[in-house]
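Removed: one protein chain of the complex. Kept in place: all other protein chains.
As written, the chain order gives the labels A and B, with residue 1 at the start of each chain.
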Amino acid sequence: MTARRTVAGRIAARLGTSLLVLWGAVTVAFAALHLTPGDVADVLIGDSTVTPEVRAQIVREYGLDRPVPVQYLTYLGRVLHGDLGRSYQLHESVGEAIGSQIGPSIQLALTAFALAATVSVTVATLTAKRRRWVRGLFSGLELVGVSVPSFWAGILLLTLFSFTLGLFPVTGGLALPAVALAVPVIAVLTQVLREGLEIALDEPFVLTARSRGMGDLAVRVRHALRHALLPTVTLAGWLVGVLFGGAVIVEQVFSRPGIGRLTLAAVAGKDLPVVMGVVLVSAALYVVVNILLDVLYVVIDPRLRSAS
Amino acid sequence: MHNRSPLGLVIPVAGLLALSACGGTQAARAPQGGAPVKGGTLTFAVNTEPTCLDPHQSPQDVTGLFTRPALDSLVALDAKGTIHPWLATSWKVSGDQKSYTFTLRQGVKFSDGTPFDAAAVKANLDHIVAPATKSQLAASYIEPYTGSDVIDDHTVRVNFSRPYSPFLSALATAYFGMESPASLKQPQDALCKQVVGSGPFVIDAWTPKQGITFHRNRGYNWAPANAAHNGEAYADKLVIKVITENSVRLGALTSGQVDAIASVPPVNVRQVKADPGLAVDVRQAPGGNYNYYPNTASGVFTDRRVRQAFRDGIDFATIVKNLYFGAYQPASSPVSPSTTGYDKGTETQWRYDPAEAGRLLDEAGWTGRDSEGYRTKDGRRLTVRWPFYKAAARENRDTLTEQVQAEAKKIGVDVDVTNPPSIGDFVTAFTKGDYDLVDFSWQRADGDALRNLFSSASISTPTRFGQNAARYSDKEVDGWLSDALDTTDLGRRAELYAKVQHKVTDEAAVFPVYVFNYLLGESKRVHGIGWEPQAYPTFYDAWVVQG
Partner (left out) sequence: MTAVAIRPRRIPRAGVWAASLFVAVVALAALLPAVLAHGSPSDVDAVAALRPPGAAHLLGTDANGRDVLTRIVYGARPSVLAGLGATALAVAAGTVLGLLAALGGRVLDEVTMRLVDVLLALPGLLLALLVIAVVGPGTFNAILAIAAYTLPSYARLVRAQTLVIRRSGYVEAATSLGLTRGRIVLRHVLPNAFAPLLVVATIEVGTALVAAASLSFLGLGPRPPAPEWGAMLSQGRDYFSVAWWMAIFPGLAITLTVLSVTVVGRHLQRRVEGRLA
């Protein structure tokens, strides 16, 4: 009963925060539009050319002839209706532009995440509380992992595995871009997981399990790992940021299609509607990922489950 | 923003900056490598992509490349400048040279089933010049167009307000590709995403940042008269992939992932040639070379002596040879040797001569020196302001810029390369003439390119865009260029264009840098890739040996 209320309360709080994040993202986008030097209609048009009729239509749709608060509400209303505006350079709506590019990016991000999760869990489980040199070696590798810029890592991977060894396709392959994107995630995730594991391995229930004759690996996987996974949930926001922001660079290095390339082209061409749209979509993704992880949290956390 | 005029200025920015090569004007090569094989998929990788697929609207030559497989033109142009029949079987020019009457091929159908007829030709030409189309290039190619008359189903007359000799060669470009009249009724934005033509291939889908795919047009038998074969295309499917990274595109070719690539990086030409399975096909691009244009109307370069000193005091030829490993040749004329009317005389008209450059600068009064070693006059440094839009720079032009900057310093000229943050800022500076030097290349097969580059009517104003970046204005040159429009006699036109080249070279109104070559890398499995003006390679005659 109490637990259920806790869960409900958590979900309510999470929804509240989610709405706030979305509203904030809309506000940030709106502010960006008005902070850009120049007439707002011209900023929306960017470096393309439109007929006076189209321009008049923009003024009407965004309410640009009305006071700023009204413009803000108009914009908020449009976004609530799922209308992210139109790119005058791409000759299509921002929704269409993002829709046609988001598939490859999500595929890349999910692959990188799956890779990072697998590698991190494996390495952390095998190295926690091991001999000093083992942990030292992997800590060193993790430090290098967080320090290597992903564009450099990407170029090195491409040169070594595609150009020189011919092991992976030069273009269109998913493995190398995913590795390049996953490197910093693996580095951080492994550290957090290992730390969680080391704390968990000192807990009484681990001793109990061991005293019952449970093997070392089984103790680690069945008991300690679940506890160690909990703190990683707080990493969700960071994770979305790294995977999505990193995709901008990785897509560029590997000439992959996706949101990153779309965004870069939009920044270079001053196509603000697209940049704003990408910011809004990424905020929405952040929210979705957080809610999913909350559900996962309930699944993982034995206390929450057993109580219900 | 600041660069838009109330008149709705149409700016062919991409035309200026994004125009890449358009290949030599040679038609398809004779079949080689055995008998053509039907079937299979041909995959070609390019470095850039269109912003709009409709060639009537877009000025980018990559638009021509993307749509040529699906769009046929009325006529075709070959390397010698000869016009061949295509969708038009014959044509007649009126005595006053103001109207062209075309007899059209019968039995041609667009891929949506619409028949091709005189009304379709009229619909296409009218669409190009319609203000709503906002054509950034094609409309300017038929600027004196007044309208078309449908005489019968298969005869159409095209009328001009004055004699206009470059019409047929313009008509041969992909920008005049015939689209289905039914599809032309769509809004412009929809046309930017999908075009329907009568070509040997039909577009399946275009996905920006990825590429475009085609399938063979069954029943096609109206190839241009200068093609290597008639009937259906050999390849079942044609795929054009966008791979922007030079190293990745090259890697895709060397690893066999694609059959051919555009723009082999010059630095890798030797490597590709050394590969027994690969070849490099080099085509010299016609039209304006990659040139630097001094602003002759205001600033330091109004003085002819300063212009000449800059051109002759910098060893452009050596820089180009070193930077491009011989893949591009140093230029001497504003237009490339493959342009109709190229003047070979320009090759000996000027040369690298730093001593003379120094003398000219002294004579022009730039005799002082400041603490950094730059020349000064009345305490003012000899500074050349150069807005260089790096994001649009191709072929390591930024590296070239740095070398020119360093060379200029040796003769005491301070080259101040400013990087406009966006293309809009660049265009603003360009149309206002707020620069001392700008750089661009602009390919076009016809010598009439010189009119765009040097006619006083082609100087940009805040309301009209023109390619005369030197802002050069000379009555004699204007006269020759206008005379050339009145005659279809190739010899007479060449004579007039040679005079123009000689005079602008004499006045140092242009600093020629290099002749652009289209460097196509291909696997030896691929045969029969053809070339056409403006639009780079063509794939109608191409086939891939499988396995």
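Everything that follows uses one rule, which is that contacts are C-beta pairs under 8 Å (C-beta built on N, C-alpha and C of every residue); 3 or more make two chains touch, one makes a residue touch a chain.
Predicted, not measured: the structure shown is a model, and the values here were computed from it.
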| item | value |
| --- | --- |
| Residue of A:Ile11, A:Ala175 or A:Val192 in touch with the missing chain, whole complex considered | A:Val192 |
| Identified contact with the non-displayed chain, of B:Asp149, B:Glu363 or B:Glu402 | B:Glu402 |
| Listed residues B:Pro265, B:Gly287, B:Gly433 or B:Gly447, member touching the removed chain | B:Pro265 |
| Residue among B:Gln188, B:Thr213, B:Asn226 or B:Ser247 that touches the chain left out of view | B:Ser247 |
| Touching residues (missing chain, whole complex) on subunit A | 17, 20-21, 24-25, 27-29, 32, 35-36, 135-136, 139-140, 143-144, 146-152, 155-156, 159, 163, 184, 188, 191-192, 195, 235, 237-238, 240-242, 244-246, 248-249, 252, 263-264, 266-268, 270, 272, 275-276, 278-279, 282-283, 286-287 |
| Subunit B residues that touch the omitted chain in the full complex | 245-247, 250, 265, 267-268, 271, 318-319, 322-323, 390-391, 396, 398-399, 402-403, 405-407, 419, 421-422 |
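Everything below uses one rule, namely that only the chains that are shown with their structure count from here on.
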| item | value |
| --- | --- |
| Euclidean distance of C-alpha centroids - subunit A vs subunit B, Å | 42 |
| Touching residues (chain side subunit A, partner subunit B) in the complex | 38-39, 42-43, 45-47, 49-52, 89-92, 97, 100-101, 104, 158, 162-163, 166, 169-172, 252-255, 257-258, 261-262, 268-270 |
| Residues of subunit B defined as touching subunit A within the complex | 1-2, 4, 8-11, 13, 45, 51-52, 131-132, 134, 188-189, 192-193, 207-210, 241-245, 247-249, 251-252, 254-255, 257-258, 391, 422-424, 427 |
